[in-house]
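First the structure, which I've put down as structure tokens, then a few questions once you've had a look.
With one protein chain removed, the remaining protein chains of the complex are shown where they sit.
Order of writing sets the labels: A and B. Residues in every chain begin at 1.
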Amino acid sequence: MKARLRRVGLPYLLLIPALALELLIHLVPMLVGIAMSFKQLTQFFIRNWSGAPWAGLGNYRTAVDFHAAVGQALLNSFLVTCSFTLLVVGLSWLLGTAAAILMQDAFRGRGVLRTLFLVPYALPVYAAVITWSFMFQHDTGLVNHVLHDQLHLTSGKPFWLIGGNSFYALVTVAVWRSWPFAFLCLTAGLQNIPRDLYEAASLDGAGVWQQIRRITLPSLRPVNQVLVLVLFLWTFNDFNTPYVLFGRSAPEAADLISIHIYQASFVTWNFGSGSAMSVLLLLFLLVVTAAYLFVTSRRRGAHA
Amino acid sequence: MPKIPTWFRVTRWIVLSLLMVFTLTPVLVMLSSSLKPLQDVQGQWRWIPSGFTVRPYLDIWHTVPLARYFLNSLIVATSATVCSVVIAIFAAYAVSRYRFRGRRLFTVTVLSTQMFPGILFLLPLFLIFVNIGNATGIALYGSRAGLIITYLTFSLPFSIWMLVGYFDGIPRDLDEAALVDGCGPLRTLLRIVVPVAIPGIVAVGVYAFMTAWGEVLFASVMTNDDTRTLAVGLQSYASQNDVYWNQVMAASLVVSVPVVAGFLLLQRYLVAGLTAGAVK
Partner (left out) sequence: MQTSRVIAASVMAAVLTAGAAACGGGTSTNKTAPKTLTYWASNQGANIEVDKATLTPELTKFEQQTGIKVKLEVVPWSDLLNRILAAATSGQGPDVLNIGNTWSASLQATGALLPFDAATFAKIGGKERFVPSALASAGAAGKDPAAVPLYSLAYALYYNKAQFQAAGITAPPATWDELVADGKKLTTGGHFGLAMEGASISENIHQAFVFGKQHGADFFDAAGKPQFDSPQAVAAIQQYVDFMAKDKIAAPGDAEYSANQSVTDFATGKASMLLWQAAASNLKAHGMAADAYGVAPIPFQTASASGPTAVNSMVAGINLAVFKNTGNLDGALKFVKFMTSTGEQKILNIAYGSLPSVTDAQSDPAFSTPDLKTLSQVLATSAAPLPQVANESQFETLVGTAMKGLLADAAAGRPVTTATVKAALTKAQQQMPTS
């Protein structure tokens, strides 16, 4: 009897450390943050946040009022972040898959190359992004030096850190940092595909491209399901890359939602508003994730 | 694939070369800039330094207490990693091997924490730390312990997720065999499952370490001069008057070398580890 009780209680015991930490660090602060979103928490009340006046849904109303400046800016930021995330995840996945498939078979220098490709993932984010901001500088940067002075591809020196091009600079840096992780996951996934499948296919007369389409890509589906979701969440919430690249105020074309919320809360001392925007972001991500998991699980169920 | 057609080989060569240029150019910039005098760095871009100098590598230790920041980062990241891995192993084992009430809820809750924007709970977390400090006298703000606890929790969700997948891939027969031999569940975990799962554990460890090593936002608020980590400390090279670009590059390279080296040494395990963990 005692042994049975012990066995029943064991999983809960094993879970306790993880659960306790999650509660302390993630969940309780999250609930506090949600509570803050219903309050008018500006610099006047920050000392005693629980005593701040209730704003009800006021912060939310301001955030979604797309006719007013605040809501408009938020909407713009949201759209920029969506297109940013889609581009970055798409490109990272594409590059990762291409590199993983191309490097499936051994060739001279493969090990070295695989090593070198992982360097961006290993570099600390501040160092890497600062270097890119350095390269993108208008007068003294490498990118303009190569594009304009050496290759004569552009008539004048374009701006990369301000104006419309800042979006592409941001995408470039983000892809540079993300694709090695995709490459890593996909390389691992590829190793699980049994060789005999390929042998049989080529015996049947299938070409390389057909083998990729019929064997490789479908086998990678479970890896891709996890990878794409994780990349999506991490990229959407990315704060460090735009912060280090642009400082506290990002140009409008590259105003990612995380920076936007940071400005709305920390820089302008309006934490109620920032919290409301964060909660809206959270709800959006929850909906997207649920939909994604639903669609991909169903598809997997059909194929299984 | 027995025979590799020429078009594939050519494509491979072109694509991989382009990727290599794309990947390594910033690293080259870091290296070249770290060997230039400050005037060079602030002027027009030059591939080769006009006045080759290793001065930046010597100055970085004085301009900013880099050694201290490095040590802080090392302590924080290593502790966070070890604790995170241990806790994740236990939790993943429970989720993988047992069907208990609330299992679904736990998984979903833990996963949903990945969607929280960090800014949302930065201030509340600081408040909680302060209140704990006031109530119990354990100072978590401004200390490495607070940072360690925070970072290990950050990496828990993904770690548990990965390890569950990996443990699921380890056949139950191993567990059964151990049970027959008279091992209790904990013994089974430690003596049978963990050794087989070493690659997955290494993968999770690397991920946890990188998360803790590079985190900026929480470190900037939760640390003071003594406990500041590298990720935040590197920003101190941009001072009131000047930005010492060449020193920033030199410092970045210096702190990256051990991480990259360690990462690459473990790369073998990492690739094998993600294989079974990612495939559900």
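In this text, a contact is a pair of C-beta atoms (placed from the backbone, for glycine too) under 8 Å apart; a residue touches a chain by one contact, two chains touch by 3 or more.
For clarity, every value in this text was computed on a predicted model and none was experimentally measured.
List the neighbours, among the chains on screen, of the chain that has been left out.
The undisplayed chain, in the complete complex, is in contact with A, B.
Tell me which of A:90, A:194 or A:247 is the one touching the absent chain.
Result: among the candidates, A:247 touches the missing chain.
So which of A:146, A:162, A:212 or A:288 would be touching the chain we can't see?
The missing chain is touched by A:162.
Out of A:40, A:131 or A:258, which touches the unshown chain?
Candidates A:40, A:131 or A:258; residue touching the omitted chain: A:40.
Considering the complete complex, identify which of A:107, A:168 or A:266 is in touch with the unshown chain.
Only one of A:107, A:168 or A:266 touches the chain omitted from view, namely A:266.
Of B:70, B:93, B:121 or B:141, which one is in contact with the hidden chain?
In the full complex, the listed residue that touches the missing chain is B:141.
If you put the missing chain back, which residues of chain A would it touch?
40, 42-44, 46-47, 49, 68-70, 73, 137-139, 157, 159, 161-163, 247-249, 251-252, 263, 266-270, 273
Which residues does chain B use to touch the chain missing from this display?
Contacting residues on chain B, toward the hidden partner: 39, 42-43, 62-65, 72, 75-76, 78-79, 82-83, 86, 123, 126-127, 130-131, 133-134, 138-139, 141-146, 148, 187, 190-191, 194-195, 220-221, 223-227, 232, 235-243.
Here is the rule we go by: only the chains that are shown with their structure count from here on.
Distance between chain A and chain B based on Cα centroids, please, to the nearest Å.
15
Going by the contact rule at the top, pick out the chain A residues touching chain B in the complex.
Checking each residue of chain A against chain B gives 7-8, 10-12, 14-15, 17-19, 21-22, 24-30, 32-33, 36, 49, 95, 98-99, 102-105, 107, 113-128, 130-132, 134-135, 139-142, 145, 176, 180, 184-185, 187-189, 191-192, 198-199, 202, 207-208, 211, 222-223, 225-227, 230, 233, 237, 239-240, 243-244, 257-258, 261-262, 265-266, 271, 274-275, 278-279, 281-282, 285-286, 289.
Can you list the chain B residues touching chain A in their complex?
Touching chain A: residues 1-5, 8, 11-12, 15-16, 19-20, 22-27, 29-30, 33, 42-45, 87-88, 90-91, 93-95, 97-98, 100, 103, 106, 109-110, 112-121, 123-125, 127-128, 149-150, 152-154, 156-158, 160, 185-186, 210, 213-214, 216-217, 230-231, 234-235, 245, 248-249, 251-253, 255-256, 259-260, 263-264, 267, 270-276, 278-280 of chain B.
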